[in-house]
Each structure stands twice: as structure tokens, then as C-alpha cells.
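Below you'll find the structure I mean.
With one protein chain held back, the other chains of the complex are shown just where they sit.
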Amino acid sequence: MAEYWRWKEYRWHDENKNWHDATLITAGVDVGSVSSQAVIVTDGELYAFSNQRTGSDSPESARKAMDWALEGTGMRLDNIGFTVGTGYGRVNVPFSDKAITEIACHARGANYMYGPTVRTVLDMGGQDCKVIRCDERGKVTAFAMNDKCAAGTGRGMEVFADLLAIPIEEVGELSFQVEEEPPPVSSTCVVFAKSEATGLLREGWPKSKVIAAYCSAMAHRVVTLLEQVGIEEKFAITGGIGKNIGVVRRLEGEIGIKALPAKFDTQIAGALGGALFAQNLLKKKLAVT
Amino acid sequence: MLDQFRDWERNRHEYAKAWKERTGGKVMGYFCTYAPEEILYAAGVLPVRILGSHEPQDVTEPHIFGMFCPFCRDCLAQGLKGRYDYLDGIMISQSCLHIRQAFTSWQKHVPVDFDYYLCMPNRVQSPRALPYLAGELAEFKTAVEKWTGKTISDTDLDRAIEIYNENRRLMRAVYELRKDDHPHLTGEETMEMVIASQMTDKAEHSQQIKKILGQLASRDGRDPGTRLMILGSEDDDIEFMKMVESCGATFVVDDHCTGSRYFWNEVEPRDNRLEAIAARYVHRVPCPSKDWEDRTRIDHILGLARDWNVAGAIVIQQKFCDPHELDIPAIRKALDQNGIKTLFLEFDVTVPIGQFKVRVEAFLEMIGDDDLFD
Amino acid sequence: MATKQKYETQPLKCWGKAKEIRETFYRDYARAHERGGLRWAGGAWTFGAIPCGLGDDVWSITSEPYAASIAANKEFSMRCLEATERAGYARDLCSYMRNYWGSVILNEYLWGGPFPRPDFIWQDHICCSHAKWYQVVCDLEPGIPQFCIDVAVGPYNEITENRVDYIVGQMHDGIAWLEGVTGRTYDDEKLIQAVYNECRSTALWAEVCTLNKAIPAPLEEKTMYSLYVLGTLMKHSKVVADFYKELRDEVRERVANQIAAIPNEQCRLMSDTQPPWGFLSLFRYLQEFGAVSIGSLYTFGLIGMWEVKPDGTWGPRTTPQEQGVDIKNRDQALRILADWNLSKPEWQHFYSPHLKTDMMVRIAKEWSLDGVMLHYNRGCEGLTVGIAENRLGLIEAGFPVMTFEGNMGDEREFDLHKTMTRVDAFMETLGVKK
Partner (left out) sequence: MITVGIDMGSKTIKVVVLRDGEIIGRGIELAGFESRAAAEKAFDTALQSAGISKADIDGIVATGAGRKNAPHTDRDITEVGGDAKGVVNLYPNARTVIDVGAEEGRAIRCNEEGKVLDFALNEKCAAGAGAFTEAMSRALEVSVEELGQMSLRSENPTPMNAQCAVFAESEVVSLLHNKTPKEDISRAVHDAIASRIVSLARKVGFEPDVVFIGGVAHNAGFVDSLERALECKVTIPENPEYIGAYGAALAAAES
């Protein structure tokens, strides 16, 4: 069975940069519940990254992500001075020197990706949804995560993509192909929303309309969490859902604030933050020795 | 050194059974820490607090609707599973509706030869509460005398009061050792000590504290990492304490009914002993279900945070615990205004260590040093 | 099961009047200041007769019925609930409270205009939330003086002098407090009249419910909700007492002439706890099966005051005036008021679900029921406490029970379709066909 809910896997590295010139080479590896990313930073600048699915064996996923990021760069693992592991599998990154939570890493990563003016970061990941407030250095000042109910997490959108057999990348666009905005589905609970959606489709709703209804339900649900922590501009969205304009636009509409445009893939924010922390930690390490 | 407390806490049922064997006395299970244990103790009864076991269970569904707190359901499950089959009596001192259900279902489905519902006032801030409770305690005393066939004299009460007060003083002395820059014991160890005191003979428990207090004071404390306070509803989740204290933090003080709230206040002597006991329960650090119209608990919590030099607070609450849910926003605000960041977590019978670890570590990174930054 | 028979049905003549009393109540509260009067807020269970001693220009808003009205307005209710969640309050708290807070936070009155801030709060503490409800209101609207009486003194069958003294003592303190915060002198005569009114109206309501023992039932619960609510607004007022007399007379007529609530009654049920207010259509769905809900301990016993009659059956409690009691002073009035309210059937379950089960079984027998429909109400901890034990007790007594989860004031927690499927299955087990 095709896995529509999976994000495409891919890698990138800066062709015009020669990493041999760099004095500080560090990495961050984010082993998430659904996908894993590895990011390599040279002298505080993004150099390479990879983004692929997480297997049920996290050390393996971490290694694969790292190898793929290194691929074609000529760089080897031992050229990397310091590696930070983050995400669900942060403690199972075999080659990491320190584990830091995805919350701290996302704030730091967003600070680099969107600039130091970012004060509120929304990370909608696979299985949890975080709202993070941070200062000009990207240090967390407050955060909140979804409670024991997983409604409003990326997972729901994945279930939908699967249910409707639509690649997750296309879900957002499709949600706008409706004459008028339908009322949001009443339940953001993944399991119940699924049967609700099936019901709507049985009533003859077009897929686009069902998705629209779900996107606005999700956006709405997340706004409640956002407002509990309080939204201070500038505002940025990281994680997989950050790529889903169906949710992002509706969310922006509700809070009346535009999210900053992403310079890179929003899914790498965590690993990037980890790699940047690694820079500081490496400096301190070298200073000591 | 503190193994004895852990042993009592883990083998609570064995302890109570052995006590019965040894003394031939009656054991009374009580729900909620507003039970006037002094009166029971004076009658030679061993009061043991009924707590849960943190195992998922499927026996309470027919008795308690799922929107009531996991703690009251876990407690009832212990009764339905026959784990407290040695109890001669059960009692509740009126507090929240949740735990009341564990009591009333127990009354019917796990009958014992003596059960008592004590009408503890909720409006402890009213001057009418003290005379009222004194009256209720008189009735309770008579009922206990009838049940045990033993008249409770003022001397019996004085003895019980003194034994309980001493235990309270000793536990506070232990808490003092946590003020040290290098706390002499962890939150986990402390929790085991306090919970043990809720299910053992206070005299014996005090003996044990006296035995170790000296060694405790002289042993090297640990580098606390981040000094944390934990507060909120009933909490005997030792696994959680262990997890947090393995992340570079130490709980240095708490406000729980399974912690400081249980023993903080002493009985102050009065000619009318029942009035003296009543005063203790009316004026003790309140459970939120009784902390109205004013919220007196907030100042107490801020005081603890200041005196124990707390850097952050983890605010926990049994899922669905309305009384705490109704105070927590105000408490978090107050702590925040005093520069103490809070992390809020909702507890169930078992806590998902995975998801909670992320939150706790992120919280510690947030309030911790700036090592990660230039 | 009774074979299908057609009964005559008629709309209630006094219906319009009930509506009018309700509308006036909310209007009077909002306009109190324009008329130089005072307004206070408190629960529907509070000792509302006491503030009557402050004068005739004192109007109140009772928080539960107000919140229930909000709940019936899905759009506004959702805004209220979300405003409360945004303010950081837990989603599983009492949904009346959350609707009420939302209305305060949004500063919108359901009947238009800003939320009319009360001059003082006069509450009683029946469940864990009642006093703290207004504690939070005072966080949201700082500076409102609050007085809350603790009534948790145990079940009526175990009442003692000491327990009554505790409540009456607080009432005396409360009157002194009222004089302090309003600067008015208290008029005991008005208090005494209010106590008479309250005893009269609550006994009359019980009598109306008693008439529903008749087959066919003259009233069904959906209608009763709109009538009993008047008691939750001002049970101590002459208006309500007089209205309940008028209602009692009309319902007597209906019984005499076999006027039914539904034309095809063939199955008699009772419910329990507040219904999901946004979904009363559920009761209409029952009628498709010829099933009539004749009420519940909730509709009978929250406002109705009862006693066991010489023949052993349940009927309206005899009022002090009927007993020829002549209330002479404040203390006597307060003692009667306390005793009267402590006998409230809907209070007993706070101490033991088994007491409630006994009353429910009594209703099931005396009102000739075929089954019971229990609303496991996620919105109200106070009235659902012990409900699972009530279910067991009713089954033990031989009455089939259906349960359904929902929420009286938060539509997100109720699923009408699933519930109707449940009703289908329940009707099947009762052998009732459409």
C-alpha cells in the first residue's frame, strides 16, 4: 500500500562551499517519531542536511540520516567536531556528544532560520504540537505542548492523507480548491475525525472540501494552544505541518498574524538548532583543552 | 539509611498485617488526610491511608464514572482486589467528591465492620468551622469508643497528640536538611519517608527518623543541579520523582497531601482536647477544596519556594482533579510573578515517562544555565 | 408492554407566562442599576431568600441556569468555552462554570450588551466547584465581595443540632456581611415572606411532579425543564410560587381529562442529571418510540421538596404555613430555611450514592417506569458523582438502564448520532417498536 502520509525524503548541501576551510564543523541529528534529519553546520553556517523517515530502530535511523547528509560532500563523520542529538530518539544517537530536547533545538533553529526577531515558534510535529516562546538568542522562555489528547498534531494530517490517498505534500494546496470554506469538522480527534471524514465522503463531499474542513479544524485547535502561551511577534512555524499551507494560512487568518517565510525546509529546524548548540559546545570544549 | 521507609512504603500491607498480629489492635483505612488520626491512635487503632498501586486496572468501571480522578479509581481498585482485606474499618473525612466515591463504593462492595463518614467542614475560613468540627469530633470519638469498646481519656488523647506532633516535628527537621546547598536527601527519598508515615505506627516511624537524623545531617548532600519544588494534588508517583531527579534536578520541597501538607501543622494544646485537634485540621495548610473564599495556600507555597531556594516548580495534578484545576492558574501566575517558572503536568495512574521526560528536560534547559549560548 | 394507544395532547396554557417570567428575570438583573437597585450573583442552589431582606429592588442572576441558556446557543457557547480555555482553565471543569466565565471574559451578556457585573456574590458550596467558581470570577472581575455558605453537613436523615447550627451560624454572619457590603439595614419581615414563598413554590413543584405518576403522563421532561427552571431562578419569589400554583391546577386538569404529553405513550422512562442542553431533540427522538421521560431526580428533586406520605408514597413536603407555623423572627426563619433546604433530595447523593439510588428506585416504582436513561454528564461532577453506583442499584432493583456520555454545556463532548443508536438498542432490549 502506498504511503501517502510520508514526506518525500531528500538531501542538500552547499556546492559553493568548501568545508575544508571551516574551523568549526558540528552536526545535529533529530530523530523524530516519523522522520529524522541530520544537519551539518560549518562555522555557524548551514552546510548540508538530509531528511528521511525514521525506522523503528533509532540508532540506525540516526546513522542513515547522517550518512546521507555527508553523501557527496567528501566529509566523514570524524571531521565533525561535535554532534548534538535531539528528538524522540535523542539519547539513541550513537555518535552524538550530547542530547538536547527538540524544544530547545527548535527555538535555536528557528532563531537562525527566521532571524533573531522570532519570539514565538509553533512546531507541529508528528505526534506532538509545541508552542515555544524564545528570546533574541533563541533561548526558550516558555513553552507548552498538547495534552494527552493527540488532536491537532501532524499525525492527524497523515492519517487523512492516507485515508484520501493524497500525497501529504499536496494536501495543503488541495484544501483551497473549494468554492466556499466549509465548517470545520467537529472532532480533531484523529480516530473520530477519520470516521467523520468517511461519513462526509459518503455524503458525497469532494475530497478537497473534506480536507478544507479538517485543515481549519486543526488550525483552530492549535490556535487554542498558541493563545494559552501567548503569541508575541515575530511568529514562525517549524515541523512538517509548516509545509502545509492549508493549515498555515487558516491559522494565520485566525490569529491575524503572518508567519515568517521559511528560508529552508521547516522540518530541519530541530537538527539545525542542535548543530548550532554543538558549535557553542565545541568552542567551550576547545577553550578548556 | 532510608531503606526502612522504602521498605514500609513498598510492603505497606505486610506491615499492617504484622502490626495486627503483634498488637491484636484494629486497623482503620482512611481516605484523605483530613482524618483526625489522633483520635483513632488514642483508641489504640492503627490508621493507614488508602492509596493506589499505579497499575492499570479494569475493575472500577462499573463503580466510578471515568471522568473522576484516576487516584480515586486506583484506590477503590485496591479494595475490590482485596489488597486491604485486613482492614477492620474505613473512614473518610469529607473533602473532594472524587475520593468520596471510592469510600462510598467501598462501603457497599467491600464491607467492613465499621465505616464512618466524618462531616469535615469545607469552609475552614469561617469562625463557625471550629466549634462545628469540635462537635463532629465528639460524635466521632463516641462512635470509635463504641466500636473499639475502649473509652478514650484525655490522657490517651494527650499521648496520641504528642506522638503525632513529634512525628510532625521530626519530618520537618528532615525537610530542613533539604535547604542545604547540597540537599541531604532527594525528593524521592523524602516522598518515601512521608508516605511511610501515613501507613505505619507514628511512634515507630519517629523512632526510625531519630535513628537516622544524625547520619542524614552529617552525610554529604548531593549537587542538586536545578532546585525544584513539586506541588499539586495527591502524588505518590515515585517513578516520576526518580525520572526527574535523574535529569540533573533535585526536588527540595513539596506541597502535596502525600508530602508537607500532611504533617506541616501541629496540634496546639487546649483544655478541650477535641477542640485542639479540630483547630489543627481547620487551620492546617488546606486542600484547595477547602481553600476559599481566600486562597491562603498561595502565600504558603511562595514561602516554601523562598525558604528552600527553589529555581523552578513542577505543578502536577491528578487528571480531572477540579479543586486543583481551580487553583493552578492562580498559583502558576503567583509563582511566575515571583520569578519562579512552572511546568504543568497532568497525572494518570501511570505516567508516560517518554513524553514527560521531554517536557521536564526542556523545562530544565529553559531555567538552567546558559551553557548552550554565547 | 402496553399496546399503542392514542391519547389527546394539548399545549400548556401557562407556557407563555413561564417564558415571560424567565425573560423578566434576566432583564431585571441587567437593569437593576438603572432603577437604583442592587444586583447579586450566586448559584441556583443558594439561599436566595436571604438577600430578599435587603429590599424589593435587589435582583439576582443564578449562574447554572444562565450557563444552561448559553449552552443552548451553540455559537455563543463555543466562544465562551474557548475564551475560558485561552485564559488557561482546564477543559474538563464544570461546563456551566466555563460558559459563565466565558461570558464574563468576553464581557458579553447572552441577552445583549456587556456582562452586568454583580454588586456582590451570594453563593453556597454544594460541590467542589461552587465556592471556587466565584473565587475565579473574583480573579476575572477583581473587587466583587463574596460570601459563600458551606452546606456540607451530611445527609438529611442524619441531621443534628450541631450541623444545623453550623449553617444557621453562617447565615447570621452572612446577613451582617450583606448589611456591611450594601450599607442597607436588613428587613426580617421580607426574609420571612421569602421563606414562606420558597417553601410554597418548592412544595408545589413537587406536587406537579407527583401528578406525573398518572398514565398517560401529563408532562414530559423536555417541557418540565422549561418549568422547573423558574425555581432555579427565584424559588423564594411570590411570582414563582403563584405560577407553580397555576401550573399545578392546570396539570391536575390534564390528569383528570387524560391529556397526555405524547400521543402514543407506551414506555415510561426517567433520565438523570442535566441533559446536553444543545441537544434536547434527543427527547423528541424518544417520542418516536412512544417513550416518555416523566422526569428525573434532577427535575423532581433540585427544586421540589418531598416527604413520605402516610400511605408510604412520595409527595410534596408539608410547608411550615400548612403546619400552622408562624415565623416570628430572623433566627426561626433561618432555621426553617436551613432545614427545608437540607431535605432537598438532590443534595443527599453528595454523601452517599446509595441514598440517591433508593430515591431513584422509589420513583421508578411509583411512577411506573419501564427503564432508566442515565446521562453520564462530563459537564457536572456534582450531579454525576456516584452515578455508576446508581446504575448498579437500579439494575439490582430490576430496572433496565441505558447510559450515555455527554456534557450538559459543551457540545464537543456529546455525539447525538451515537446516542440515538444507543437509544435504538435500548428500545430493542425493552421490546419497544416505533
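Order of writing sets the labels: A, B and C. Residues in every chain begin at 1.
In this section, contacts are C-beta pairs under 8 Å (C-beta built on N, C-alpha and C of every residue); 3 or more make two chains touch, one makes a residue touch a chain.
Quick caveat, the model's predicted, so the values are computed rather than measured.
Put simply, the hidden chain is in touch with A, B, C once you look at the whole complex. Interface with the hidden chain, as seen from chain A, comprises residues 31, 33, 55-58, 88-89, 91-92, 126-128, 148-151, 153, 155-156, 189-192, 194-195, 198, 201-202. Residues of chain C in contact with the chain left out of this view: 376, 395, 400-401, 403, 405, 413, 415, 418, 421-422, 424-425, 428-429.
Although one chain is not drawn, its touching partners on chain B can still be listed: residues 55-59, 61-62, 66, 348-350, 352-355, 357.
Convention: only the chains that are shown with their structure count from here on.
Note on chain placement: the centre of chain A and the centre of chain C lie 50 Å apart, centres being C-alpha means. Mean C-alpha position of chain B lies 36 Å from that of chain C. Chain geometry summary: the mean Cα position of chain A and that of chain B are 42 Å apart.
Shown for chain A are the residues that touch two or more other chains, of which there are none. Each of the following residues of chain B touches two or more other chains: 319. Residues 319, 341, 346, 348, 352, 354-355, 358-359, 361-362, 365-366, 370-374 of chain B are the ones that touch chain A when the two sit in their complex. The touching residues of chain C, when paired with chain A in their complex, are 82, 85-86, 88, 412.
Considering their complex, residues 186-187, 224, 227-228 of chain A touch chain C.
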